[in-house]
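Yeah, one chain of the complex is gone here, protein chain that is, but the others are all in their spots.
Order of writing sets the labels: A and B. Residues in every chain begin at 1.
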Amino acid sequence: MMRLQEMPLLSVEGLSRYYGERVGCRDVSFEVYPGEVLAIVGESGSGKTTLLNCISTRLEPSTGSVSYRMRDGAMRDLYRMSEAERRLLMRTDWGFVHQNPADGLRMTVSAGANVGERLMAVGERHYGRIRDTATHWLSRVEIAEDRIDDQPRAFSGGMRQRLQIARNLVTGPRLVFMDEPTGGLDVSVQARLLDLLRGLVNDLGLAAIVVTHDLAVARLLSHRMIVMKDGRVVEEGLTDRVLDDPQAPYTQLLVSSILQV
Amino acid sequence: MAVRARALSKTFCMHLQGGLELPVVDGAAFEVRAGECVVLGGPSGAGKSSILKMLYGNYAASSGEILIRHGGELVDLVAASPRLVLAIRRETLGYVSQFLRTVPRVAAVDVVAEPLVLRGANTAVARERASEMLDRLNLPQRLWQLPPATFSGGEQQRVNIARGFITDHPVLLLDEPTASLDAANRRIVIELIAEKKAKGVAQIGIFHDEEVREAVADRIIDVRGFAPARAA
Partner (left out) sequence: MSAAAALGEDLATYNFAYLDEQTKRMIRRAILKAIAIPGYQVPFASREMPMPYGWGTGGVQVTASIIGPQDVLKVIDQGADDTTNAVSIRAFFQKVASVAVTTKTREATIIQTRHRIPEEKLQAGQVLVYQVPIPEPLRFLEPRETETRKMHALEEYGLMHVKLYEDIARHGHIATTYAYPVLVAGRYVMDPSPTPKFDNPKMDMSDALQLFGAGREKRIYAIPPHTRVVSLDFEDHPFEIQTFDEPCALCGAEGVYLDEVILDDRGGRMFVCSDTDHCEDRRAAGHRGRLSPDEAYAGHGQVQEDTGR
């Protein structure tokens, strides 16, 4: 029997999404394996966010299928599950890191409660244990313990983003979606966040799908990447191969447009 | 036989320049046996670096095949899926590059230990091995816990060499590992290469330094033989 590591965790087949006449994304297929980080890159309007929303059950595709390997090893079509199952999956086995932390956090409750919410959602009813776990996760994302009762409103952009990550990882998810996780942050703050993400992904063996327009983020975080333009996949492959020896005209343009530092 | 290249070619297609075709390698063919160190020779721009990058899967070959013994099987790197290439890099194929892509805030010792950790080694054991390597390459101990981003060129390169040599990959690609090293450290790299040979590691390298080349090469493959015929 094949080990779970060798079977895909997420499988996307022939996925398209139309907005009336307009194409969001068209005929996209790929797989993500356990522990693998996949970057989806492209400019605004390339369809990468539509694709991300379709594969994370936030937007129903027009055609095609998205299947996920449940913890029992069975592959399930996400859009044939009940909504209750999908939502349970989203708050236990999955994480979703939004570009704007305010979209992924509850800004008016404390950092501790933000981290603890998923635990309470799956039935944890011991305040002391919730608090201990929250403290542990705050330190893992380099937020001082004494900020546990502060609201994220009082946090800097980088701290908010780290808090959002802790909030997502507390239930030990196997797959994390990230939408421009470093967007809108200062360069030095980005570097710290990327380093943190890289470490967490390695340590926890997470699979991740990272949507970004920043090729440096893709290079640092991902094993494989998909390049999108006008809703289609124009190139895919090993991250360093795509960036160092781009084949498609569009990828060459993208790579040659980066400012060299 | 550890690695065999056959009819290996590389042509860059520059879409931004109206689809200009730029052939750099044509019909490269060679074999490298276990325990052997083969040096790619020839002038700059002859395609040595492109061949090495194809061998690592960093450049896509335009045609041909690269067979590599991976986990008891011969695998064609050119046709391998990205996931297989990653597995080959993890288990079989190491690379000592000239330039380190430093990750901010990761300590030198962890940069060196990382390939072992990725292969499942215990972190403490991997750090121990990493410290030995850094010590051997004369990197001052006060630097071990610092991120290499701020190191001098030679210091960064020694971190990189330590990282490249720390594993027991059966195939090792050496991309000018001795450039910008002082004589003492060059000698240490020569020793490291010799030790790998003794352990049966197949090594393929580019060395501009003639002294080092003489010291390590079992054979020199002149890549001018794989130069594409240029349209006049």
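Following the convention adopted for this analysis, a residue touches a chain if its C-beta (ideal position, glycine included) is under 8 Å from a C-beta of that chain, and two chains touch if they have at least 3 such contacts.
Model, not experiment: these values are computed from the prediction.
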Practice task
Taking the complete complex into account, tell me which visible chains touch the one left out.
Solution key: A
Completion exercise
Cross-chain touch to the chain not pictured, restricted to A:117, A:180, A:214 or A:236, is A:117
Fill in the blank from the handout: Against the hidden chain, chain A presents residues 83-84, 87, 91, 106, 108-110, 112-113, 116-122, 125-128, 130-131, 148-149
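We take it that only the chains that are shown with their structure count from here on.
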Completion exercise
Distance between the CA centroids of chain A and chain B (whole Å) is 32
Exercise for the section: Within their complex, state which residues of chain A touch chain B. Expected result: 33, 36, 191-192, 194-195, 198, 202, 219-220, 223-224, 236-238, 240-241, 244-245, 247-249, 252-253, 256
Handout entry: Interface residues, chain B side, partner chain A - complex
Key = 12-16, 53, 57-60, 82-83, 85-86, 101, 103-106, 117-118
